[in-house]
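These notes concern the structure reproduced below.
Note that this complex is displayed minus one protein chain, with the remaining chains in position.
This part shows chain A:
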Amino acid sequence: MHDLSLADIISGLQAGQFSSTELTQGYLARIDELDRQLNSFITVDHKAALASAEQADQQRAAGNEAALLGVPIAHKDIFCTRGVRTSCGSRMLDNFVPPYDATLIQRFNASGAVSLGKTNMDEFAMGSSNENSFYGAVHNPWDTDRVPGGSSGGSAAAVAAGLAPAATGTDTGGSIRQPAAFCGITGLKPTYGRVSRLGMVAFASSLDQAGPMARSAQDCAILLNVMAGQDPLDSTSAAEPVPDYCTDLDAPLSGLRIGLPAEYFGEGLDATTEQQIRAALQELEKLGATLVDISLKTTELAIPTYYIVAPAEASTNLSRFDGVRYGHRCEDPEDLLDLYTRTREEGFGDEVKRRILVGTYALSAGYYDAYYKKAQQVRRVIRDDFMTQFEQVDVIAGPTTPGPAFKLGSKGNDPVAMYLEDAYTLAVNLAGLPGMSIPAGTADGCPVGLQLIGRHFDESRLLNVAHQFQQATDWHQQRPSLSQETAA
């Protein structure tokens, strides 16, 4: 049962093949059995999950036909959930139980979805390996010695291992796409502003975007239908109309122009990964698409620009964690300064502190113009670079990451090597574009992700391309041996 797609689960529940209670019990049992190896969940509330599954079954019997009625999913622990601890992977919020739901959670609740629990993540979404969690590292189900990617590593590992049919994630510089690639699942970062940020713990406000992580493009489309839309309480959410993302899935790819940036296939790209990506692109060509060689000259600017903008915004977004109103508070503070410094010293991990320092520096008097202001200018140049390319192509494609999942601990002491992991994904956030990662082969026994980048609010086209690819290939149906062993 854990191998079902979201689409299968919805039709099975509708047809009465199984109940939400049975499904939920099944997933909870798998979490109990397998998550000790993966550590993909921070909080699992069996009672609450079963209660809402039972309620969904009753509602179905009463004629309720909400889109995700009774469908179990997992939520990244960055989304505030009323009455359920929301830690954001940090000691700072280890004791934090929000009295409100994020807009995204409200939307899932309204659609009848059952929450299985809250998934592990890099602290405050800062990381590319999920090693920066107060709750310990998450292990990649394809090889538990490897990282699942980050920061939405718990969501990716849980979906890949069949502990949940789908999960929510957030992506500030690649945090949906990179773990999706490492864990062999499908993940979509929508256009900035497509999904409300209200109730999502902020990392970098101008880059953060929530999105779906699932087994297939079709499943992502189903989830995005629930997630997308303007929120009057998020001023940066877009008024752009929301289409039915399932409508265009079956459109043929003939006439589609796919741009391949030379910079995404250059130095630093693992040879096997490149081979697999090129094979996947040929597959798309067979489906009717035209491959066009392009150049995104601003690619090398993405990492330095991102590592000014994101830490700068984070440094002030995280100021509210001061021990005064909620969250961690040091014991017996001597005075105000002691309260602040010890609370934050104890509550934040190293990577978070590093970024607060970098961001504070970048915004300081005398440095603002040289760093933050300049970075915002470069950001516009990066965006313009993409917009120019989109005049001649419909979609840009390349590898999601330079290589497959790396070993746990292998980059822990080298932040810059870790930052390079996101070389292909960061620019998409800086430009506010939608980006996707879909399974497109394996390298070294682990999945390889193909990244698709679209025009603003062109999620339908990305989902269409991904779905057509998945109709012709079965990479997205491959499962890690971890789950195969226990499936029997």
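Here is the rule we use: a contact is a pair of C-beta atoms (placed from the backbone, for glycine too) under 8 Å apart; a residue touches a chain by one contact, two chains touch by 3 or more; residues count from 1.
Here is the rule we use: contacts and distances are computed from a predicted model.
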item	value
Record-based protein name (UniProt) of the chain missing from this complex, from "aminomethyltransferase", "Aspartyl/glutamyl-tRNA(Asn/Gln) amidotransferase subunit B", "NADH:ubiquinone oxidoreductase subunit M" or "Glycine cleavage system H protein"	"Aspartyl/glutamyl-tRNA(Asn/Gln) amidotransferase subunit B"
Omitted-chain contact residue, chosen from A:282, A:364 or A:377	A:364
Hidden-chain contact residue, picked from the options A:111, A:230, A:272 or A:316	A:316
Omitted-chain contact residue, chosen from A:118, A:139, A:197 or A:342	A:197
Contact partner of the left-out chain, one of A:18, A:100 or A:419	A:100
Interface with the unshown chain - residue positions in chain A	79-80, 86, 88, 93, 96, 98-100, 102, 197-202, 204-206, 232-236, 312-313, 316, 319-320, 322, 324-326, 336, 340, 360, 363-365, 368, 372
